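What follows is part of the complex, with its chains left where they were.
In this document, chain identifiers A and B correspond to the written order of the chains, with residue numbering beginning at 1 in each.
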Amino acid sequence: MFDVQASIGPAHILKPDFGSDLLQELQKYVLAKNVNLAWISGVGAVSKAVIRYYDQPKKEWIELRLDKRLEVAGMWGNVSLLNGEPIVHVHIVLADETGHAHGGHLADGTLVFNMEILMTTLTGPPVIRKMDPQTGLTIWR
Amino acid sequence: MFDVQASIGPAHILKPDFGSDLLQELQKYVLAKNVNLAWISGVGAVSKAVIRYYDQPKKEWIELRLDKRLEVAGMWGNVSLLNGEPIVHVHIVLADETGHAHGGHLADGTLVFNMEILMTTLTGPPVIRKMDPQTGLTIWR
């Protein structure tokens, strides 16, 4: 079990601008503010979404484009380091007008209608992503 | 990017009573305890649920009544200020006996079977909702 202890706080209460790219805004924010370690939680709505599923045997991402207006039932993830820079990793659950829920890895192209996000900064040893041959992913090692 | 920094804690570990209205209980709690800024996360089960989807172009809510017993896969949201009073905003994902997931904005009429909720209080500048003509919603501004 990979296990890093960190102290908690402060938090940033964030609302990316209407029409902006949800993941890109979070990524720009952590770079600008030097947030190297954090946990993310959020709710809201988007005007379109792009999510991804990882094909584990093929080690390839499958992109799913949801070209509709959706509630963000929730999003969660973290900030850690990749190649010395902070990187945002977020998963999301989206719900349509029937309540049907879709989920996956948040990708670029997801546009904010309204989002309410808590980014809780953490202070501890660096948590670093490296390419892992077994999974084909850049994961904590 | 709307950005408010806040310190974290203490937390309240909450379980609304069996049969009570999940959203109304949280709303009563923050009014009684003067919780003006907080983040919410919870899991559990409900005996029925009412959720909402926001029709963004029409600026109207669509109500979805799920008259069945459901797992609460998770709920997340926050407490901020509207017209000087704290208001609870929560999204939820519900799962039925086949595992199928439903999501949306938590509404009145959702009845607690058993819930386990963490309400993390935050201390910082007031976070205030105001009517936003662009979205038709009372959002942080």
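The rule we apply is simple: a contact is a pair of C-beta atoms (placed from the backbone, for glycine too) under 8 Å apart; a residue touches a chain by one contact, two chains touch by 3 or more.
Note that the coordinates shown come from a computational prediction; the quantities given were computed from them, not determined experimentally.
Enquirer: Fill in the total copies of the single sequence across the complete complex, 2 being in place.
Expert: My count of identical chains over the entire file-defined complex is 3.
Just so it is clear, only the chains that are shown with their structure count from here on.
Enquirer: Just give me the whole-number Å value for how far the CA centre of chain A lies from that of chain B.
Expert: 21
Enquirer: Taking the complex as given, what residues does chain B use to touch chain A?
Expert: Going by the criterion above, the answer is residues 1-9, 37, 39, 41, 51, 53-57, 62, 64, 66, 74, 76-78, 89-93, 101-105, 122, 124, 127, 132, 134-135, 137, 139-140.
Enquirer: Under the definition above, what is the set of chain A residues touching chain B in their complex?
Expert: So the residues of chain A touching chain B come out as 8-18, 25, 29, 41-43, 45, 47, 69, 71-74, 76, 93-101, 103, 113-114, 116, 118, 120.
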